[in-house]
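For this depiction, one protein chain was excluded, whereas all remaining protein chains were kept in their positions.
Now for chain A:
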Amino acid sequence: MTDADPVRLYRTVRLIRRFEERAIELVRSGHIVGGIHPYLGQEGIAAGVCAALRADDVVAGTHRGHGHVLAKGADPARMLAELCGRATGLNAGRGGSMHAADLGVGVLGANAIVGASGAIITGAVWARRRLGADAVGVSFFGDGAVNEGMLLEAFNLAALWRVPVLFVCENNGYATTMPVAAAVAGSIPGRAEAFGMTATVVDGQDPEEVHAVTAAAVARMRAGGGPELVEARTYRFDAHHTFEHAVRLDYRPPEEVARGRSRDPVAIQGARLPDARRVAVDAEVEATLTAAVEFALASPEPDPVDALAYLYASGLTARTGGG
């Protein structure tokens, strides 16, 4: 399915936007412990990419991962319950923001280690194809990850073994406070090209453009092509992490932030809908999220007696810490 339906794209970017805004409120109120890395400003990438995927395709994300999980189809209520550490959460309250996963919809997890997801998704896609499926995969990562050896090793494996993985680099200009220009020798597309991969640069603020570029790459990959890279140029509207709301780190000039925020994927996609339609989608999203917050906050916390439940798939039980 390569569904470029403008309403669907709008619904997804709007859902992620409002989800993140609600999540930030819950960080402030203390319901989400440890804070989050908000995806605000980058919604068009997760929405555009995932709209070009099938349900049986797989994705893996990053520390800034809420958008990927939602766009691939996870239930926002269970996602929010996860962020609040509730037993009903996607990961039974064991994962939290940086490890949210929903294998049932093909999300192999957000990942707290920068650069780690590329090789995991490469193995997953290779295995699925060995088992007869024609699935493809997407590895989302930031501009910071392109300097991690393990991601570049994944590029090589995927290209060498022609595993159809779309490597989607969300270039928001910074790795925490480190500007891309001060961190990346050569270029991001150049890294992919060095391994013989096609690389495309796209405006990450335009969900339809992201969708079109992804759909074309996925079509090539499903037809037998090898991995490709997309560099989506974007801007992070908010903090690297919500801790920055309390501690000001001085690294982005205010004019730059204003310029970055002026190209808003939610506004860009919203302008493509008739007013009445957009208002209706907004109301629908609000209702979904109000119900999600209620569900999350009404859900029970997991019982500490089972703190290490799920540790071993084999059924092994760990010795406790004693006393």
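The rule we apply is simple: a contact is a pair of C-beta atoms (placed from the backbone, for glycine too) under 8 Å apart; a residue touches a chain by one contact, two chains touch by 3 or more; residues count from 1.
As a working rule, contacts and distances are computed from a predicted model.
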UniProt protein name for the omitted subunit, picking from "Anti-anti-sigma factor", "Urea ABC transporter permease subunit UrtC", "Alpha-ketoacid dehydrogenase subunit beta" or "Cytochrome c oxidase subunit 1"?
"Alpha-ketoacid dehydrogenase subunit beta"
In the whole complex, of A:A127, A:A287 or A:L308, the residue touching the missing chain would be A:L308
Contact with the hidden chain (one of A:A175, A:V213 or A:I268):
A:A175
Return the single residue from A:T12, A:N111 or A:T214 that touches the missing chain.
A:N111
Contacting the left-out chain: of A:A55, A:L103, A:L160 or A:L249, that is A:L249
Given A:Q42, A:N91, A:T122 or A:T234, the residue that touches the chain left out of view is A:N91
Positions on chain A where the hidden chain makes contact:
32-35, 82, 85-86, 91, 93-99, 111-115, 144-145, 147-149, 175-178, 182-184, 247, 249-251, 301-302, 304-308, 311-312, 318-323
